[in-house]
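The other protein chains are all here in position, but one chain of the complex has been omitted.
And now, chain A:
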Amino acid sequence: MQVQTHVDINSEWGIVAARQAGRKLAREIGFGSVDQARITTAISELARNIYLYANQGQIKIEEVSAGGKQGMKIIASDEGPGIKDLRRVMEDGFTTSGGLGAGLPGVKRLMDDFSIESEVEQGTVITAVKWLR
């Protein structure tokens, strides 16, 4: 059975807990220190968005394997307001932090696979995978 962890996000403590769980699993899977830090940053950004925009939600992390590759999957889900204009949100330079490279485009860059589903007033589910090289 592959490892799977849930962390509830409803405070900054939740963000830290998600980071911690993510780093631990990344290390166990065998990611190097740079990738560990990248995965953790991605989790951090996703968890912060949940906390800031949806108030609460969940980060699920799990080990995955496909086609002989091993990796780690992050699923960030919430039932918050959803994201109206996905295309704009994925554009560089759109984040409120403005041109500091973080935000969702940053998460996409930090990870290998990235997908986002969002329905206004229903919620948002973001899935991202990093593969072990």
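Simple rule for what comes next: a contact is a pair of C-beta atoms (placed from the backbone, for glycine too) under 8 Å apart; a residue touches a chain by one contact, two chains touch by 3 or more; residues count from 1.
FYI, contacts and distances are computed from a predicted model.
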item: Complex member absent from the view - protein name from UniProt, among "Acetolactate synthase small subunit", "Xaa-Pro dipeptidase", "Sigma-B regulation protein RsbU (Phosphoserine phosphatase)" or "dihydrouracil dehydrogenase (NAD(+))"; value: "Sigma-B regulation protein RsbU (Phosphoserine phosphatase)"
item: Omitted-chain contact residue, chosen from A:22, A:106 or A:123; value: A:106
item: Contact with the hidden chain (one of A:20, A:33, A:65 or A:122); value: A:33
item: Touching residues on chain A - with respect to the absent chain; value: 32-34, 37-38, 40-41, 92-93, 99-102, 105-106, 109-110
